[in-house]
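Notes follow once the structure below has been shown.
A single protein chain has been omitted; all remaining protein chains appear in their positions.
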Amino acid sequence: MKLYQGLYLIKESFKTLGRHKGIMFLSIVIMSLTLLVLAVFLLVTDNVLSALERTRQELSVYAYIEEGLTQNDIEQQYKKLLAMKEVESIVFISKAEAMTEFEEEFGEGSAILESLESNPLPASFRIALKDGYKEQSNIRLFAEQVTAVSGIENVDYGKEFLDRFSLMARVFLYVDMILGFIVVLSSVFIISNTVRLTILSRQKSIEILKLVGATNRFITTPFVLEGAFQGGLASLVSLALLALIYLVVVKMLPDIAFLDVQTSVLYVLTCIVLGSLGSFAALRRFLRL
Amino acid sequence: MKLYQGLYLIKESFKTLGRHKGIMFLSIVIMSLTLLVLAVFLLVTDNVLSALERTRQELSVYAYIEEGLTQNDIEQQYKKLLAMKEVESIVFISKAEAMTEFEEEFGEGSAILESLESNPLPASFRIALKDGYKEQSNIRLFAEQVTAVSGIENVDYGKEFLDRFSLMARVFLYVDMILGFIVVLSSVFIISNTVRLTILSRQKSIEILKLVGATNRFITTPFVLEGAFQGGLASLVSLALLALIYLVVVKMLPDIAFLDVQTSVLYVLTCIVLGSLGSFAALRRFLRL
Amino acid sequence: MEARHVIGMYHLSKRYEDRTVLTDVNLQVANGEFVFLVGPSGAGKSTLLRMIYMNESPTQGQVVVGSFVSSNMKRRQIPYLRRKIGVVFQDFKLLEDRDVFENVAIAMRVTGETNYEIKRRVMQVLTQVGLYHKRYDRPVKLSGGEQQRVAIARAVVNSPEILLADEPTGNLDPDVTAEILQLLFRINSSGTAVLMATHNHALVKNFGQRILHLRDGVIEEDRRVGPRRFSRERLDEISMTAGKSIWSDDGRADR
Partner (left out) sequence: MEARHVIGMYHLSKRYEDRTVLTDVNLQVANGEFVFLVGPSGAGKSTLLRMIYMNESPTQGQVVVGSFVSSNMKRRQIPYLRRKIGVVFQDFKLLEDRDVFENVAIAMRVTGETNYEIKRRVMQVLTQVGLYHKRYDRPVKLSGGEQQRVAIARAVVNSPEILLADEPTGNLDPDVTAEILQLLFRINSSGTAVLMATHNHALVKNFGQRILHLRDGVIEEDRRVGPRRFSRERLDEISMTAGKSIWSDDGRADR
C-alpha cells in the first residue's frame, strides 16, 4: 500500500466516525454497557478471589502442648517445628492467652466455660505455613508430622472449617467460571454483532467502493480501524463508569479494590482487538473474502 | 384506523421481519445475550436470597438451664417459654446431647474438652421462633425476656453469628442491588439502542412512507409490533439458554432452583414492553412526533 | 370550478443557509391545468415541487394547496395534504424492500383502501405503464426505466387532485415516453392538475399548453399557448400519431 493511501485510510476512518455520529454513538453505548457488565463481573470476581486468598493466607495450624512440660521442653519443640520446611513462623500461646482467645472467638458461647474453676485449655503453638503448603492435602500431611513430635498432644488445623472453606471456594469458583463464560461470551457476541450492525448500514458505500476499483484492503482498513476505535473507546467508557460505581461502593465496603493497572490495560487491549476483529469478520461476509 | 389498514399493518410488521432477516437476526442475538446475562443475574440472586432466607429460618435461641434443677422445674420452664408469643416450638437438649452436638459442631476442636473428666456443658432448650420475630432486634428483646425466666442461667442466640450473618446478608443485598441496577439499566439501554440501530437502517423507507402520505401511526405501528416481537423472542431465547445452562449446573449444585413461572412470564412481558417502547422512542426522533 | 386555483405560490422564497434557491416566486395553477416546468440544471425546479408537497417550508411567502396553507399547517395535517398529491420523484424513491406491487399499492394503503380496490387499481395502473409482468420483482431487479415507471404508477394510482412529475421520462425511450405522456394527458383530461418538470424540450415544444421557465430560482417566463387542459379530442389526435412517432424530429434514432 502506498504511503499516501495509508495516510488517507487512517484519516478516512476517523472522518467516518464523524460522518456516522448517530450510529457510532449508539454502537459505542451498546458496547460500553455490555463491557460495563463484564467489568463489574471482573471487579467482583477479583475482590472475592482476593478475599478467599486472604482467608487462606490466614490459615494456621494449632499444635496443643501436653500439660506439665518444662520451659526447656517447649523450646525444644519450638526449634524442631521451626526447622520443618513447611513452617513460615510460630507463635507460642500460653494457657492464659488461649482462654482469652477462646472467649473472643466464641463470644457469649464461652459462658459454658466460665463456670469451670480451673482453665481447661492447653498451651499451644500457632504455626503459619509457607506459601505453597496451604493446600488441604499439604496441611493434612503436615499435621500428621507435627503430631509425631513428642509432647504435642493434639493438632488442630480447623479441619471442618478448611473443608467448608474449600468447598465454598470451589462452589464459588465453579459458579464464577460459568458466569464468566456466559458474560465473556455474551460480550464478545454482542460487540461483534453490534459492529456488524453498524457495517450493515453502510453496505451501499462498500458496494460503491468496490465498483470504483477499491481493493478489499482499501475497504477493510478504515472499518478495522473504526472497530478498534469503537472497542477501545467503549472499554474506556466502561472503565470510567466502573470507576464511578467503585467510588460510590467503596464508601460502604472499604475493603474493595479496583482493577489493577495491568488488568485494565489488558482489558482495553482485548476490547480493541475484539472491535477490529469484529469489523473484519463482518466485512469478510460482504466482500466474500 | 380502518380495519383493512390495521390488518395490513400487522401483516406488514411480520413481513418486514422477513425482509430484514439479517438485521433482525443480529438484533435478536444482541438482545438475547444481553437478556441472558440479566436472566443469569436474576437466577443467581433468586437462589442466594432463598439460601439466606433458609439460613435465617434455621436460626434458633438456646436457653441454658442451671445445673441441678428438678425435672419438674424444667417442665415448668418449658411451659412458660412455650406460652411466649414469639415461640414456635421448643426442643429440650440434655447435658449428654449437648456434648454430642458440641463435638459435632466444633469437630476436632472439641479435643480440648475431651480431656475433662466431667461434662461441663449444661442442658438447654432450643427455641425456634415464629416468622416475623426473627429479626436481629426482635431476637435481642426475646433473649432478655428468656433470661428473666427463673432457672435459666444464660441465653445464647448466636449473637456473633447473627451479627455476622446479618452483615453478610446486608452486604450481599447491597452489592446485589448495585449489580442489579447496573445489569438492568444496561439491558434496557442495550435493547433500546439496538432497536434504534435497526430502525436507523430503515430511515429511507420511513422517509418515503411520509412522502406518500402515511400518518405517523401508520409508520410506527409495524415498528412497535416488530419491537415487541424482537423483545419477546429475545427473552424467550435467553430463557431457553438459561434453561440449558441450568440443566448443566444443577447436576453439580442440586440445590439450585430455576426461575418460577410467574417471574418468567413477567420477564417476557417486560421484554416485550421494552422492545416496543424502544421502537417507539427511536421513531419519535425520526418522525419528530 | 375551472377557475379555482389548486396551487398558489405567493412571494415565495427559499434559502438554504447562504444559498438562495427560489426568489419571490408567484404562481397559480388552476384546477385541471397542465403545466410544464423547464429550466437548466439546478434552477430550482425540484425545490419548487418540494414546496408544494411541503417537504420543505418556504423561507418567505407562502404556498396554498387546495385548502392547505403552508403558513398555518400543523405537522400532522401533512399526510392528508400528500394524499391529494401524486409525486413522481426525480430519484424515484422506491421502497427497496418491497416488490413492485407493494410499491405502487402503498399510496393506497395509507388511505385505508380495501384490499380488493387496491388490487384492482394497482393491476390496472401497472398494466398501463407496462410492468404488469414484473409486479413481484423488487426494484433492484428492474432497469432504470422500469423503476421510473413504477414511480409514475405510484403517483397516479390514487387518482390524485394534483400530479407533480419531476423529470418523469429521463430514463425512458421515446416509445415509452409517448405512452407515459398519454397516460398523464388522460389523467389531466379527467381533472387532475399536472405540473411536470422536464428537460425533454422536444416534448415541451410539441405539447406545451402552459410553459413555466425557471432560471436561478426566478420565474423568467410563464406562457400559455394551448388550452388549460388536454381535451378528449386533443388526446385522440395524439393517440393517432403516437403509433408512428409523436416527435417533431421523428424522435427515435433513424433506423
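So that you can tell them apart, the chains are marked A, B and C in the order they are listed, and the count of residues begins at 1 in each.
Please note the rule applied: a contact is a pair of C-beta atoms (placed from the backbone, for glycine too) under 8 Å apart; a residue touches a chain by one contact, two chains touch by 3 or more.
Keep in mind the model is a prediction, meaning the values are calculated, not measured.
Visitor: According to the contact rule at the top, which chains on display are touched by the left-out chain?
Guide: Missing chain, whole complex, touching shown chains: A, C.
Visitor: Which residue among C:M73, C:M123 or C:V176 touches the omitted chain?
Guide: The single option touching the absent chain is C:V176.
Visitor: Of A:A96, A:L141, A:A214 or A:L266, which one is in contact with the hidden chain?
Guide: Among A:A96, A:L141, A:A214 or A:L266, only A:A214 touches the chain that is not shown.
Visitor: Considering the complete complex, identify which of C:H11, C:H201 or C:R224 is in touch with the unshown chain.
Guide: In the complete complex, the chain left out is touched by residue C:H201.
Visitor: By the contact definition given up top, give the residues of subunit C that touch the hidden chain.
Guide: Residues 16, 38-42, 45-47, 90-91, 141-146, 149, 166-167, 170-177, 199, 201-202, 204-205, 208, 211, 213, 221, 223, 248-249, 251-255 of subunit C touch the chain absent from view.
Visitor: So which bits of subunit A touch the chain we can't see?
Guide: Per the touch rule, subunit A residues meeting the hidden chain are 1-2, 4-5, 8, 16, 19-20, 202, 204-205, 207-216, 218, 288.
As a convention for this text, only the chains that are shown with their structure count from here on.
Visitor: Of all the chains, which has the CA centre nearest the overall CA centre?
Guide: Smallest centre-to-centre distance to the global C-alpha mean: chain B.
Visitor: Which chain has its C-alpha centroid farthest away from the centroid of subunit B?
Guide: Chain C.
Visitor: Can you work out the whole-Å distance between the CA centroids of subunit A and subunit C?
Guide: 68
Visitor: Counting only Cα atoms for the centres, state how far subunit A is from subunit B in Å.
Guide: Those two chain centres are 24 Å apart.
Visitor: Just how far, in Å, is the C-alpha centre of subunit C from the one of subunit B?
Guide: Between these chains, centre-to-centre, one finds 63 Å.
Visitor: Give me the residue numbers in subunit B that touch at least two other chains, ranges are fine.
Guide: none
Visitor: Would you mind listing the residues of subunit C that make contact with two or more other chains?
Guide: Within subunit C, no residue touches at least two other chains.
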